[in-house]
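Of the protein chains in this complex, all but one are displayed in their positions.
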Amino acid sequence: MTARSLGADAAPSGRAVVPSVWSRLWSANGPGYLFLIPWFIGFFGLTVGPIITSLYLSFTDFDLLTPANWVGADNYIRMFTADPKFFQSMRVTLLFVLFSVPLKLAFALAVALLLNRGMRGLPIYRAIFYLPSLLGASVAIAVLWRTLFAGDGVINDFLAVFGIQGPSWISNPRYSLWTLIILAVWQFGSPMIIFLAGLRQVPVDLYEAASLDGASKWRIFWKVTLPLLTPVVFFNAIIQTIEGFKSFTPAFIISGGTGNPVNSTLFYTLYLYQEAFAFFRMGYASALAWVLLAIVAIFTSISFLTSRFWVHYDD
Amino acid sequence: MGFNLDRRQFLMGTTALAAAAAISPAMAQDKRMRLTWWGGQARADRTNAVSDLYAKAHPGIAFDTEFNAFNDYWPKLGTQVAGGNAPDVLQMDYRYLVEYANRGAILALDDYVGKGLKLDDFDQDQQDGGKVDGKLYAISLGANSVAMMVNTQAFGDAGVDAPTRDWTYDDYKAKAEAFNAKSNGMKLLADGSGSEPALENWLRQRGKALYTADGKAGWDAADLTEWFKLWADLRAANVCVSAEDQALDATAAIDTTMITIGKAATTFANSNQLIGFQAVNKAPLTMVNFPRATAGGAGGHYRKPSQFWSINPKSTMIDEAVAYVSFFVNDLGAGAALGVERGIPCSKAVRDAIAPTLDAQSQIALNFVSGLGDLQGKLPPVPPAAAGEVSTQLNTKAQEVAFGTSSPEDAGAAFAKEAADILARAK
Partner (left out) sequence: MTTEAPRLTIVTGGDTASRVARKRVMSVIAHVLLIGASILMLYPLLWMLSASFRPESEIFTSNSLIPTSVSLHGYISGWFGLTRTFDLFFLNSFIVSILCVIGNLAACSLTAFAFARLEFFGKNFWFALMLGTLMLPYQVVLIPQYVLFLKLGWVNSFLPLVVPKYLAVDAFFIFLMVQFFRGIPRELDEAAMMDGCSPWRIYRKIMLPLSLPVMTTAGIFTFIFTWDDFFAPLIYLNDLKTYTVTLALRTFVDSTAESNWGGLFAMSILSLLPIFVLFLFFQRLLIEGIATTGMKR
């Protein structure tokens, strides 16, 4: 079996009685690096080049159509000193992340727990709850959200039953971001599925043991289910936060790429996209991207540092 | 390029991915010209018909065509240009013309005029519309003009006469009460305060311009304050739609305009869009000019090149590309295939030939543009590079006024400064 040659056990069985430094290095590191070969090819062949190029471009005035000129830190300086739209888009994005991520995760976990019970019709419910996520970035969502959240939309028709006259949620700068948060939360299918898969990995015997001890369901959830689910909770929280910061499509399709009304839905990446492709400032857009990367990296690092206190791995 | 194309087709043909049945490898002996434009299938059908005619008349030329929606078109074209892989012939917009021309991404065609490129009976203003710094970079594919779409049924139902070419903003205001009494919430006007074409039209009637020939603002803060006040007044008098309703229409896309969603009886648009509007509107539509600033106010409109063909300077088949563009705008058969879908043809011979064959809506568009009369002023200079960004900012500022977070005075002054900054930065 060719797999043998991959194995750490194959290495020391050669001629040397005392393993050389090299073979010890190999047996300690070799298998890991062998498994990483495809990733290394992809990383160094496809990913690193473009990433470094974008870092370089962030110090230039690249305009898509002509070669880039080095401008030093100008882009970064402008961002923090002379660009109100940078701060506005950062504010919008932080608000979006702050509300949409916890709400989405809570929904996803609650529904996953509900759907994890033995119930009739489960596959159908699961599929239905996943449905909004299937729609992806369909143009239809823009039209749909208008029919729901416009002044004479379905939501206000419903509120009118109780004598409430609602505003045009989607086009009023005070509420428009909320309609996008609702859209994000409504598409909670992906984390829900990941939670479900996580729940499926909780071994049955643990439940059995806990219930034999007479623990209540609530206690079982807190003492057995949730701790075992923490790696998945951690994953979903990290991913949703990163995706939230990078969120582009909802605002793009619903505001037609403008971020209006009054820049109230000007997501960070939407602003970046405008700069890059509508205003021909790819250099500046690249700088925006690297600032975002720095911010997201800080959030993620903090999460990883704190994770050892609450994420329970089985190793 | 030729090598690249061949290799690409080779790859396409050999990859297992290329579902053998679906992809037929190109005939090797044909020279393949790449065309790209934005638009829907209706435009694609007409354009492909012209390409077929051309291929029939010019054996050895075949076409690879790409078309995308307007919003998808620009990022893709930008990426292709940046990668050095732009198509041979590409559709250009008035808004982006300066950006692409100044940066050498499209070819100056002056040397080809009279040789491969026939412009004998091509309207002069349409030729000028494709010029940047005196050089011809783009060939207009049709003239259009700004125009208001009018829901004739709404006026009929409300018992108010439909607007005529003489109506001023004040006339709309005077009819609003009678209209609103029976319109069930529908207003007379969309809110045009954030619409760059509406502002330009109004400025021109007052002897100003949106941009000067040297790419500066052709107006000052006082003009803009007055503009924002005009609309604040119309809004307060229920002549135009509310701020919330107008903000539903983020990009003046046909499907979100106030007329399509039934909020207003008229909407600011372009003369070549009547067919597109009619398709998603139940009530019969017609067209009228933008309101006059004052009675007899003239010269706001102009015949604007709606779309252009431009040529990639890195193309390996520039002569063929020029010949194709020339055929596209001069050949009578091509003209018949295209109709007025992109705008009124700029060649007089083509215009005369197709006029009798047009359907009713196309006739309305043709008559509107050719009958502008005193409404028509001279062609303004091509907008400067950052015009798109200024326009975006106008929309935001107009919304601030509409939602009451900014007064017309503050917004006018702020916008004047922002526009100057944006224009200076783009230099």
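Letters A and B name the chains as they come in the text, with residue numbers starting at 1 for each one.
Criterion: a residue touches a chain if its C-beta (ideal position, glycine included) is under 8 Å from a C-beta of that chain, and two chains touch if they have at least 3 such contacts.
Predicted model, so just to flag it, every value in this text is computed and none were measured.
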Touch partners, limited to displayed chains, of the chain removed from view: A, B
Sole contact to the chain not displayed, among A:M79, A:A184 or A:L228: A:L228
Given B:L141, B:I254 or B:L366, the one touching the chain that is not displayed: B:I254
Residues of chain B in contact with the chain not shown: 4, 7-8, 11-12, 15, 17-19, 22-23, 34, 38-44, 48, 64-72, 75-76, 79-80, 82-85, 251-256, 260-262, 273, 275-276, 279-282, 341
Residues of chain A in contact with the chain not shown: 3-4, 6-10, 28-33, 35-36, 38-39, 41-43, 45-47, 49-51, 53-54, 57-58, 64, 111, 114, 116-119, 121, 123, 125-141, 143-144, 147, 152-154, 157, 186, 190, 193-194, 196-208, 211-212, 214, 217, 228, 231-232, 234-235, 238-239, 242, 245-246, 248, 256, 269, 272-273, 276-277, 282, 285-286, 289-290, 292-293, 296-297, 300, 313-315
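Simple rule for what comes next: only the chains that are shown with their structure count from here on.
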Whole-Å gap between the CA centroids of chain A and chain B: 38
Of chain B, residues touching chain A in the complex: 71, 74-75, 78-79, 81-82, 99-100, 103-105, 242-248, 250-251, 253, 255-256, 261, 385-386, 388-389, 392, 395-396, 399-400, 403, 405
Touch list for chain A against partner chain B, complex: 63-66, 143, 146, 150-151, 167-168, 170-173, 255-258, 260-263, 273-274, 277-280, 282
